[in-house]
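This is the structure, below, for whatever I ask next.
One protein chain omitted, others in place.
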Amino acid sequence: MNIIPLFVAIPLGMAFFIPMVGRKARKLPDLLGNLTTLVLLIMSLSVIGKSGIYWMGGWSPRSGIPIGINLVLDGLSGFILVTVSLVSFMATLFSVQYMEQYTSKLHYYSLFLLMVAGMNGVVLSGDMFNIFVFLEIASIASYALVGFGCRHEELEASFKYLVLGSIASILILFGVALCYAMTGTLNMAHLGQLIRGDMNPPILLALTFFLAGFSLKAALVPFHAWLPDAHPSAPAPISAMLSGVLIKAIGIYALIRVIFNVFGLTPLLSSILTTLGTLSMIVSVLLAIGQWDLKRLLAYHSISQIGYVILGIGLGTPLGILGGLFHLINHAAFKSLLFLNAGAIEYTTGTRELERMGGLNKKMPVTGSTSIIASMSIAGIPPFNGFWSKLIIIMACVNAGRFGLAGWAVFVSIMTLASFMKVQKYAFFDELKKARERVKEVPALMCFSMILLAILCVTMGLLWHSWVVDLFLGPARDVLVAGTNYAATVLGN
Amino acid sequence: MNGEKNQQSGMTTIVRTVCRWVVGCIFLFGVYIVLYGHLTPGGGFAGGVIIACAFVLLTLSFGKEVSLTKLSKGVASELDSVGALMFLIIALLGMWTIWGGNSSPILFRNIILVWTFISSVLAVFLYVTLPLA
Amino acid sequence: MIELLGLLLIFMIIGAIIAVETRDLLASVICVGAVGFGASIAFLLLRAPDVAIIQIVVEVLVLVILIRATISRDLTAISGDREFFGMVVAIVLLFVVFLFGMRVFEHLPPFGQPAIETLAQSPARVYIESGLRDTGAANLVTSVLLDYRAYDTLGEATVLFTAILGALAILRKKARKRKEDREEE
Partner (left out) sequence: MLYALCLLLFVVGLYGVVTKKNVIKIVISLVIMGYAVNLFLIMLGYREKGVAPIIDQTTEAAKFAQTSVDPLPQALVLTAIVIGLGVTALMVAICIRLYERYGTFDITEMRKLKG
């Protein structure tokens, strides 16, 4: 039994199943949702280091022409799959008690699983149009989840996200159409084979559309307008999912897959990517410092950390790609942890304003200590995981002779540190406010998922050199370094 | 059914009389489009939407209450899930067949079956969207 | 044939401009309906009857949804004080995009000679040559949609499912169990 299609089929099936039975038993959606993400996590851990190609419906290529849709599991997609399943499991665990404040949990879990299925579909698919379809599933589910609370600012944020997301989708569809016009195929491997670095104007226009569309989905700086509204508005587990994995799976993953494996990285593209990355890093960290809304501040930091990832990968050197990918999974761990912390604070105190918190460390020890770990990780304090990945990216910049970029990376890291010192001071260490005397620690499952993520941050920081690189990052880096050889590996000629 | 209330939410007598005759035809036409999708233009989705349009017409001319008695919202959303699950299960069965060494996906080939399921799913889907408008 | 299609497209563009520019929301919705029906006729002329049928039925549904959303609400679009400067910048930018796109489109294969004619390695050629034998469906669009690329169709059904579920979630009456009073803070 081939395991690859199940990554899409299981969450899809559960998403269809939950609304059928969810009305009858109240606890069932919780149970089924968590079970599904747990199964996905185990499955994704079991495919680490494996690779395979699955032709949907048995339509394998006929005399070298791919006529069906294929699913491709290689180092890179396996790596993103693990990230997605890890964060989604923690988020569902957190949701069990957090989502009690909202109604209609069955819609919530169903949409959540559809989002996971969409992301898995994008990550595994080897077909341009299929990527578009699954990207739409993930996006539509996330539009609805952003507006799940139905307050006016949430609806507005959702609408803004929807409009910009739809523009991105239409641009991507236009790009697919242009590719089809020039090559007559939709399969990414075949497309890469037919283009073979021959950049005629329509293909370049298609590439521009892909760049703009996927950057919109990934919220890189000129295209970031929706993110600072959408991420704070969503319920906390969804913010963690959006920041932790959604913008990576349907934005960055798709972008680098298309650029590296289909079109091939040219020096021009490399400099575009590094410029976008640096711009995102600097602009959004400066915007983040002035924020007093905790979740909004975290949202701006997401853009900035995404900038690091794109900067590292855009350098195109093996070391830079390694650093970028490592930062990607680190960011997934610590940013989702930070958003869960923010959700825990909102759950108990009912506020997101930093000035109205204070001294919470005494009342909420688990949230406080995990938040310190996450803050130190994101700011790049030595033993934690964020430090190592930023170090690798900076070293890669220096090795590539881009000293300016290295300088900016260090600068942004310092600014991030300053920003998180502010968060720690105002939220956890200041005087305890009178109104907060009766605040209690959040329920057990929420604590549990935060502790798991914190452990993840620490272990990845300590063990990164041995197993993290060998198991996850090495194969993923090799896929990107191999570039357009992707076609030969997939089609086998 | 409550005549007065329907009078308020629906349209005039002429419209309602015509609709009473036309709805059945639209419904049958939708079923025809679904069943012949593999030979003629159209197919599951188009047919499904046409069936949905029959309900739309009911809602517009007689009001929401009447059309909800024909197909209640709970049943509609249950059918949604059933239809979508059916599609997925058929797809998965196809997968198992391939895995067994048979290179031709027998169940995928059963076009009408799949087609009908999609259509019923979508008809119901679209019907459910209507009350939102 | 090409002239007819060109006229139809010009009609659609005029309809689109009216839809975007008119102040009356209902008129604008109806104009977009006209554009949609124009698209449907264009699909027929382009030998795509399946797409034409779907376009028409979807168009009807979109119109019903949009009209019921707009009717008896805010019918006149209040957009009195638009910033003049912003408009000019937007128009100039879009014009540049258009000119650039025109230049690029000259490099596309000419209209009427699709990829299946010029490129030997196109999967579409396989569909046309052996679609009936492979799938048993005389309508090749059906055979592509439900056999060769059935996975896409599964995705399509899922998109609709997601959208409906999302709309139901957005439209539910009460979203939070407690603390609804924080709303007005």
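Each chain carries a letter (A, B and C) given by its place in the written order, and its residues are counted from 1.
We adopt the following convention: a residue touches a chain if its C-beta (ideal position, glycine included) is under 8 Å from a C-beta of that chain, and two chains touch if they have at least 3 such contacts.
Everything numeric here is computed off the predicted structure, so don't read it as measured data.
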{"item": "Partners of the unshown chain among those that are drawn", "value": "A, B, C"}
{"item": "Residue, one of A:160, A:356 or A:433, that touches the chain absent here", "value": "A:160"}
{"item": "Missing-partner contacts on chain B, residue numbers", "value": "39-41, 45, 129, 132-133"}
{"item": "Interface with the unshown chain - residue positions in chain C", "value": "2, 5-6, 9-10, 12-13, 16-17, 19-20, 25, 28-29, 32, 35-36, 39, 42-43, 46-51, 54-55, 58, 61-62, 65-66, 69-70, 73-74, 77-79, 82, 86-87, 90-91, 94, 97-98, 101-102, 105, 108, 111-117, 123-125, 127-129, 131-132, 138-141, 143-145, 149, 152-153, 155-156, 159-160, 162-164, 166-167, 170-171"}
{"item": "Residues from chain A at the interface with the omitted partner, ascending", "value": "129, 133, 136, 140, 143-144, 147, 150, 152-153, 155-160, 162-163, 166-167, 169-170, 173-174, 176-177, 180-181, 186, 225, 229"}
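Note that only the chains that are shown with their structure count from here on.
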{"item": "Touch-based graph of the chains, sorted into line, ring, star, complete or other", "value": "complete"}
{"item": "Most distant chain from chain B by Cα centroid", "value": "A"}
{"item": "Comparison of A-C and A-B (more C-beta pairs in contact)", "value": "A-C"}
{"item": "Inter-centroid spacing, chain C versus chain B (mean Cα positions, whole Å)", "value": "22"}
{"item": "Chain centre separation in whole Å, for chain C relative to chain A (CA means)", "value": "29"}
{"item": "Where chain A touches two or more other chains, by residue", "value": "12, 16, 19, 57"}
{"item": "Residues of chain B whose C-beta touches two or more other chains", "value": "77, 80, 84, 88, 91, 108"}
{"item": "Residues of chain A that touch chain C when the two form their complex", "value": "12, 15-16, 19, 56-57, 59, 62, 64-69, 100-104, 107-108, 110-111, 114, 117, 121, 129-130, 133-134, 136-137, 140-141, 143-145, 147-151, 155, 158, 178, 180-187, 190, 194, 200-202, 204-205, 350"}
{"item": "Contacting residues of chain C [partner chain B, same complex]", "value": "49-50, 52-54, 57-58, 60-61, 64-69, 135-139, 141-143, 145-147, 150-151, 153-154, 156-158, 160-161, 164, 167-168, 171"}
{"item": "Residues on chain C engaged by chain A in the complex (per definition of touch)", "value": "101, 103-105, 107-109, 114-116, 118-119, 121-127, 147-152, 154-156, 158-159, 161-163, 165-170, 172, 174-179, 182-183"}
